[in-house]
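To start, I am sharing the structure in question, which I have written as structure tokens.
With one protein chain held back, the other chains of the complex are shown just where they sit.
This part shows chain A:
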Amino acid sequence: MTYIMSLFLFGLVLGLVAVASNPSPYFAALGLVVVAGLGCGILVGHGGHFLSLILFLIYLGGMLVVFAYSAALAAEPYPESWGSRPVMVYILAYVVGVVMVSGQFWGGWYETSWVPVDELGELSVLRGDSGGVALMYAGGGGMLVISAWVLLLTLFVVLELTRGLSRGALRAV
């Protein structure tokens, strides 16, 4: 378990480096997808199976479409990847930055990150994540109503920003 979690965590950091360092949208989107998948794996490792499933289905399901469209909009014949020199410089800089920051905080507050939720809860009826969802519906009903309204508003905002015929913001004047 520890081995797989280490793999996931290293993959997460490297995937984020890929997102941050890539000038071409193809590989940045690919890096983001990899990061999201590995993040779901980490969530599973920490005991949040339900949350992980939600994240995987909603985030990857919804955002992949967006990524596909943005990658298609910004298509280029010779995208730069990790092999080219300027990208390499960025990667090295980010990795050195990560190593330096983690060296700064080593042994401080990361150790609790290995404790999964419900580690000792074999006899418990309630799982941590599904219990949390139930609690959110019970205690935060108004908040969920507002969230639903904001999702609807997001639709309006996107429509308003992308409407065509010289009224939208995405097209050139």
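Quick note on the criterion: a residue touches a chain if its C-beta (ideal position, glycine included) is under 8 Å from a C-beta of that chain, and two chains touch if they have at least 3 such contacts; residues count from 1.
Convention: contacts and distances are computed from a predicted model.
The listed choices are "NADH-ubiquinone oxidoreductase chain 2", "37S ribosomal protein S10- mitochondrial", "mannose-1-phosphate guanylyltransferase" or "Trafficking protein particle complex subunit 2-like protein"; the UniProt protein name belonging to the chain that is not shown reads "NADH-ubiquinone oxidoreductase chain 2".
Interface note for the absent chain: among A:68, A:133 or A:146, the touching residue is A:146.
Residue A:154 is the one among A:6, A:84, A:130 or A:154 that touches the chain not shown.
Against the chain not displayed here, chain A makes contact via residues 109, 112, 143, 146-147, 149-150, 153-154, 156-157, 160-161, 166-170, 172-173.
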